[in-house]
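Scroll down for the structure; my scribbles are underneath it.
Part of the complex only, each chain left as placed.
The first chain written gets the first letter, and so on, giving A and B; residue counts start at 1 in each chain.
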């Protein structure tokens, strides 16, 4: 894919701090996959799965590990972690969009809001009372920023993001379309046969460099705030309930749900559609695999699972029926063991 | 957290109908947690989990049960259900927002729509033909109301809510950002190797006092309506398919999915990410725990589950592998039992 910046292989190696083998003068203007990259593009080999594509690649240069570079006749950039090096290289060719300062005439900004002159506010966006948008920030088209919110330096609200109330974003936070931060937490009390609402008085605090996916929801706290520390990465369609606390550098894949007041550690990874119950703690460096449910605190780092992979339905139905009778089966085995004695 | 209303402990006890112990003149201007409340704030003790925080609290007054009040030297309001009492107290300090009547000049209201002069329509909202907004209702910024919809008295559509078509809201319904009511149900028929759409001709009817969370979707019915009775409470990212009927006072936590034509009773509670199959019935007073799947009708009140909690992945992989062979294992136990005879 074409990009606006072109670099020679030598310049790229120098910018990334990598060893270069092959032709230093090759001009590169973008990135591509091993299978599809052309002579002006940089590809990468990170997983053994794609090693077979290396011999046939037409890429101008390839990022790879030392052991893979050994037999490769083309121009190579040798990296300990080719995927991270690729990410940095691709960002050189395709830098993040920079704010085009100014407020679109169709935007509606409350008289008591403060938008820095170096911020960009897109068309058909509204900003409420006492909210602030810092320099370098982009608030894209169709966003709704409510009252008492803050958008930090160089944030990007791509489009149609909602910050409801009392949402404070650090610097360089990116939020994708449809995300809703700061909606009322789901706080209810049953009173004489009817639900009554518990006012949700806290806010949401999001640390520097966080990323929040499309249609993800993060509710504001009941009394104190819901908190994401720095560099938390959330994919699409994730639910973060009120008073949740997520530690720095933790990543969650799509469709994860975290119930109220759960406290998740740093450097955790939750795979797709994992669920975490409320009022529990997960320590640092925990991995939860896909479609697994955490219903008690986890106090030791490591990988945890409860997801079950499919089998033929007719076979599965038998297993599932037996599972429902499993306590009885276990008792029968105990009885057999006792008889034997 | 500061609020606009201040009350003495005596006034509060009277308003809530509770017994007061301690200083009736203490001025309270808001609520807080036991751990964080200051001398002008009201806290509550509802769960034994937090009893340890009572001794150290700096709260001006505390809502608690009689047995907890016995040893407490500070000002206490004694309640049978301290959490419900807290909810009512917090609502006194932080009353719901009242409509600021008028239509923002950036809103687009169809000539055939009717907006009551005592309703509020926020910026950048559009309202379609033959739709009505009643007195006291708030339609916040960025909403889209399509054709033939009705927003009842004192409803609040917080922001960026979509009512697609034929959505009728009762009184005091609250809907959070990103929710979509009245989209086409997912009705398809296979015809000569291609899908054809079944026109979705029904609407959505939502009873008084319902609440609908952020990014939740409720489709309109195929022929008749999708129905929520009164006081139904839905959290975020919930899917309610066409023709579903949800009984009064039922609550669902985040990420629940209900398939088409399911009929859920009154006073049910569905925990996070529970799923309900289509064309079945769940009676009143049923609780479904998190990540559980209901695939047959439930005819007796009580609590139902099928979710599995995580264990270490290496241990789980062994259990899961055995689960796939469980029918065989059960047969082997039967063989052992037979031999013994």
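Methods note: contacts are C-beta pairs under 8 Å (C-beta built on N, C-alpha and C of every residue); 3 or more make two chains touch, one makes a residue touch a chain.
Please read these numbers as outputs of a predicted model, since none were measured by experiment.
The full homomeric assembly consists of 3 copies of the same chain, 2 of which are present in the displayed coordinates.
As a convention for this text, only the chains that are shown with their structure count from here on.
Measuring from the averaged C-alpha position of chain A to that of chain B gives a distance of 26 Å.
Chain B contributes residues 1, 30-33, 36, 49, 81, 83-84, 86-88, 90-91, 93-94, 104, 106, 122-124, 140-142, 158-160, 174, 176-178, 209, 211, 213-215, 231, 233, 235-237, 249, 251, 253-255, 272-273, 290-291, 307-314, 316-317, 320, 323-327, 329-330, 333, 336-337, 340 to its touches with chain A in the complex. Across the complex, chain A meets chain B through its residues 106, 108, 124-126, 128, 142, 144, 146, 160, 162, 164, 178, 180, 183-184, 186-191, 193-199, 201-202, 215, 217, 219, 223-224, 237, 239, 241, 255, 257, 259, 273, 275, 277, 279, 287-289, 292-296, 298, 302-306, 308-309, 311, 315, 318-319, 321-323, 325-326, 329, 332-333, 336, 339.
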